[in-house]
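All protein chains but one are shown at their positions in the complex.
In order of appearance the chains are A, B and C, and numbering begins at 1 in each one.
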Amino acid sequence: MSTPVATFAIERTAYLDATGRPLGPLPAFAEDAATVTGFYRAMARARAFDEKAIALQRTGRLGTYASSLGQEAVGVGTASAMRPADVLLPSFREHAAQLWRGVTLKELFLYWGGDERGSDFAGPREDFPVCIPVASHFPHAAGVALAMALRGEPRAAVAIAGDGATSKGDFYEALNVVGLWRLPAVFVINNNQWAISVRRRDQTAAATLAQKAIAAGLPGEQVDGNDVIAVHDAVARALARARSGEGGALIECLTYRLGDHTTADDASRYRDDDEVRPHWAEEPVLRTRAFLVSRHAWTKEDEESLLKSCAAEVEAAAEAYLATAPEFKGAIFDHTFAALPDDLARQRAGAVEPSGG
Amino acid sequence: MSTPVATFAIERTAYLDATGRPLGPLPAFAEDAATVTGFYRAMARARAFDEKAIALQRTGRLGTYASSLGQEAVGVGTASAMRPADVLLPSFREHAAQLWRGVTLKELFLYWGGDERGSDFAGPREDFPVCIPVASHFPHAAGVALAMALRGEPRAAVAIAGDGATSKGDFYEALNVVGLWRLPAVFVINNNQWAISVRRRDQTAAATLAQKAIAAGLPGEQVDGNDVIAVHDAVARALARARSGEGGALIECLTYRLGDHTTADDASRYRDDDEVRPHWAEEPVLRTRAFLVSRHAWTKEDEESLLKSCAAEVEAAAEAYLATAPEFKGAIFDHTFAALPDDLARQRAGAVEPSGG
Amino acid sequence: MADLTLVEAVRAALGRAMTDDERVVIFGEDVGIDGGVFRATDGLYQRFGAKRVRDTPLSELLIAGMAVGLAAQGMRPVAEIQFMGFIYPTIDQLVNHASRLRTRTRGRLSCPMVLRAPFGGGVHAPEHHSESTEAMLAHVPGLRVVIPSSPRRAYGLLLAAIRDPDPVVFFEPTRLYRALKEPVADDGAGVQLDRCFVLREGKNATVVTWGAAVRECLATADTLAKDGIEVEVIDVATLKPLDSETILASVRKTGRCVVVHEAARTGGFGAEIAARVAEDALDALVAPVRRVTGYDTVMPLPRLESHYMPSTDRIRAAVGELMAYG
Partner (left out) sequence: MADLTLVEAVRAALGRAMTDDERVVIFGEDVGIDGGVFRATDGLYQRFGAKRVRDTPLSELLIAGMAVGLAAQGMRPVAEIQFMGFIYPTIDQLVNHASRLRTRTRGRLSCPMVLRAPFGGGVHAPEHHSESTEAMLAHVPGLRVVIPSSPRRAYGLLLAAIRDPDPVVFFEPTRLYRALKEPVADDGAGVQLDRCFVLREGKNATVVTWGAAVRECLATADTLAKDGIEVEVIDVATLKPLDSETILASVRKTGRCVVVHEAARTGGFGAEIAARVAEDALDALVAPVRRVTGYDTVMPLPRLESHYMPSTDRIRAAVGELMAYG
């Protein structure tokens, strides 16, 4: 005899179609043109950074770099839903989110240029640095959220990672404890359909990534990740629940990686331009602009002046980065521990003095 | 605008109530009294082993031992649904499954007595030894299943572990690839409600453990784990699908750990007898006997002779174990590699000759 | 001043740290109502409540990763891994995060966490419960690795580890948990990290060791003293960062060095100590360095376990051999 004991449903939310036309009523915040204009400006700024970063890498002045091209709505939609006191734990592709949080362009250039000072953010002092080992920051987010909950603070942790990250045990173990202890942590998946050369459908047989939340007993949902209004809305709703003690959530943002995986990658080895092309018609910057234009909230002049100011800002930051001398080599040692142990002090002395072995 | 994109349901199956009365029509195999009698005999045999193992441990003649008291239907229901050519990957509590597979009582005593030869099974040569690091054998099961699939063999891998094991990333990563590649692997969860002192509800907020399959896009179901017919039926159905190339499954068996976690544990520190008592009324050995008696397939004489033969067999195996001299100390070295490397040969020589350092 | 076993001293230090500092939180598997499988956290759940003494799901990776998040937020997580044999899923978090959060962010974030785990053989434990792999972690830059060998040092070193501003892995020798009692003052005094302890002075040979093997080394020194051989016994205590000076000063005095550990020989931490001697006290050596260790084999199950352990016989033979030199 079989009896059903549990049922589940996963929903997908979108507010704008690919051309920026509303699919129905918008959330209240989106009726405020200034809000969406702010999102748009942030996405454009992130894209300007992206272009410059690639250009610097191509000319040997930056290290390997992971472009966020076409995925800016995930970062901006997420970060804009956070409060300053919340903590962001980003993967290596979420420059848009980091910039919104107040990480400076120069800091980003420094980090991707191979300088640790790029992770010493002057702005969001509690935000985590970029996480390279995929999904390993989800457990940190659980810990950050637990600290907030223990202290009774109305704050939350937000971790972002890719579709590939959802295959790691780290993701699952952390999601499970967020569900179990109702921790104020929101996990945002930038499902850009690719993990380097591996397609989303080759990561998991799960029909959605959002349904992975069911395994952890907490809410999971899909949103159109090229729709900055939908992303912001979903993250804001999740954060409101988290702050009021109702626990965390998993949010899958459906988007597309328009560029190579990183500057070290050549996507033409594993995907055709024909596959990529239609996604250009759905990308978030274009779409948001079309929306704003249709609302008479954005003009050609606005656009020109935005592009100009972004370019100038990015250019200045790049120059400031390039003008920053590397640290003194002693820095290799100085932050290993709070105080330099004797054993390491000897090594430092040997390294700093030319005679050292 | 939100639209549902996926829905899921989890079912629970049971054939017998706690007193052994059928809840409805039985699967065909259960109408054959000889089959269910075989299950019963195997459960009784496992319990006899269990009692003896605890007695040996209490008298200092066996190491720490994990009792399977009350969970025999999981092991017997699972193993009896397998074919000899399938491969079992057991956790440390699945003696009942191992015995059905042909591991000898003496081998089990040897293993739990601290002798590696106990894992050199004379019978099921391809079965894995007991897995102690919780959940770490699930990836092995995926690999075993992949080997079978690559060779086009109609075989399957079956891994068993506890409710606590479902919190490990190992479980999730392995389940995910079984779903993705439709591997012939069945993961059976002995949900005995406890992971040492941690309750099932403190492992995960998921309403069922079966629903964790949804995260991996493969079938998951619950069965009454004290109902050997239900367990056998679910595993047999899953194995039939697996062998015909339809992929794996997750089966959660609801049962109860009637004893301490191991002989090193004192469950009275964290649970009351009052909580345990009702579960004695649901336990599988009693229940199956009641079913057989009601079908006139089991008599008092059958019972007496079974208990006697089990006791004799277990006693003989225990004596054979106790009479087995430990290996020569060179054995520490001899199976580290297929051939002893020079470096290790020197260490062996030093260890074997009394003068060695 | 109560007589405490090592595990009681650990418990006292944990209780003291929780009393002194609200930021201290304890979590791990079965650390709550059960008080830990070795009872290291016994009573803490009852004293400090379910918020600060938490049973986690069965997820070691998570335990370590959550500790990183808590520590970065200014808490003082003290997490337990039930046995060293189950610590491997945490290594990614230790190597890639805990040990480097400070330097990656040039000091903006830090990771004052403690990860405790019992370890070592000789207690006839099940498979995977008797290994010693401290050397793997002692190789990780940015991590402290601390191993107490007596109730008093366990108390003081654990308090110091919890107060340390950087991550500490704290390994407790199972074999010593209840092997001896000594008076331990629960006075909140830490014992300095990063220092070796000379437990017994001697002029003929230096025996360097840590953890449970300290007992066999002291016992061997007793025996050898009867033959007129004076052995200096050093408990390394903090493997990383290593206090070379104490070890080298002793070897310069004795001219002979034996390193003793339970872990497998090759790549064990004894190699590091032997290397330092070969680098910085070579001229003082009158005899080769010797290591008395576990073998490069898997730790055997209990029936053969005793053949694997560095016994007093093996230690005595090694010292004896060196005495023939010089």
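General remarks:
Note that a residue touches a chain if its C-beta (ideal position, glycine included) is under 8 Å from a C-beta of that chain, and two chains touch if they have at least 3 such contacts.
Keep in mind it's a predicted model, so treat the numbers as computed, not measured.
Considering the entire complex, the omitted chain makes contact with A, B, C.
One of A:203, A:222 or A:255 touches the chain omitted from the figure, and that residue is A:203. Here the missing chain is touched by one residue of C:11, C:291 or C:316, and it is C:291. Within the complete assembly, B:157 is the residue of B:30, B:54, B:82 or B:157 that touches the hidden chain.
Where subunit B meets the chain that is not shown, the touching residues are 87, 116-117, 119-121, 125-126, 128-129, 133, 136, 138-148, 150, 157, 169-170, 173-174, 176-177, 180, 331, 335-338, 341-344. For subunit A, the residues in touch with the chain missing from this view are 63-64, 92, 111, 113-116, 130, 132-135, 164-165, 167-169, 195-198, 202-204, 264-265, 269-270, 326-327, 329, 331-333, 336, 343-344, 347-348, 351, 355-357.
Contact between subunit C and the absent chain runs through residues 61, 85, 88-89, 91-92, 95-96, 99-100, 103-104, 127-128, 133, 135-136, 138-142, 240-242, 263-264, 266-272, 274-275, 277-280, 282-283, 285, 287-291, 295-298.
The rule is short, and it goes like this: only the chains that are shown with their structure count from here on.
Each chain gets one centre point, the mean of its Cα atoms, and the points for subunit A and subunit B are 43 Å apart.
Look at where the CA atoms of subunit B average out and do the same for subunit C: the two points lie 36 Å apart.
Measuring from the averaged C-alpha position of subunit A to that of subunit C gives a distance of 40 Å.
Each of residues 169-170, 173, 176, 180 in subunit A touches at least two other chains. In subunit C, the positions touching at least two other chains are 57, 59, 61, 89.
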